[in-house]
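Shown here: the complex without one of its protein chains, the others still in place.
Entry: subunit A
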């Protein structure tokens, strides 16, 4: 491949042009990350007046802490649930919209709107809909014989946060799935029809495998979203309750660090989260490189 070589008149100009991005990255990403790394090795006294170096003690405590392990499994359930729900619904919508001709753009525009809504607002929206006293859904569920209360039932609470978190992400997934579907040549579908495959068979044996790169990319993006971007959703709906049932890792970082003021443990938790996100990114890049490899 040919690359274009840029030549600059001065020696410092390229560095000067790079500087803003580098400075932003250093101040807002590298420095806080370094701080977290450093803090995770310290323990602060109860009044925040002094701190002592404790090595990896914070990590050791965390991994032996049943609350933390619970949060880990809650996060797993939440991330898998959110990803599965948002991708499933998005794929269904994309396939449906892709069949339309004239109204396709209208539906696409409408379906993308939720993405513009902040997670906290999305959380409040679903909090209202699911509110045990004033919400519309508990009212309907009551008629069906189910008593909804996410303040007491951990299952209800988990369903609520998964709904709220997935709803927003559907728009994003939908766009990618639609683009993916449109990049599949129509003649492949026609060839499959001539080859005797019905619509369902065509979808699972031709369309879905060809969407695999999109699906995989979205899976990683959605898992990352569910694990790191859903603080607002949790905070606006359940605040991690009831009884830690929706206390996902990011929320626990906040709760332990800024509510519980246990900075060392909170920092150690962020470091673990950082490791998780790095691992996910590595996996994503390795697969994205192979995306053309049908």
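Just so we're on the same page, a contact is a pair of C-beta atoms (placed from the backbone, for glycine too) under 8 Å apart; a residue touches a chain by one contact, two chains touch by 3 or more; residues count from 1.
Everything below uses one rule, namely that contacts and distances are computed from a predicted model.
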Chain excluded from display, named as in UniProt, from "Na(+)/H(+) antiporter subunit C", "RNA polymerase sigma-70 factor, ECF subfamily", "Quinol oxidase subunit 1" or "Sn-glycerol-3-phosphate import ATP-binding protein UgpC": "Sn-glycerol-3-phosphate import ATP-binding protein UgpC"
Residue of A:84, A:175, A:197 or A:274 touching the missing chain in the full complex: A:197
Which residue of A:97, A:160 or A:206 touches the chain not shown here: A:206
Touching residue (missing chain; options A:26, A:69, A:188 or A:243): A:188
Where the unshown chain meets subunit A, residue by residue: 185, 187-188, 190-197, 201, 205-206, 209-210, 212, 292, 294
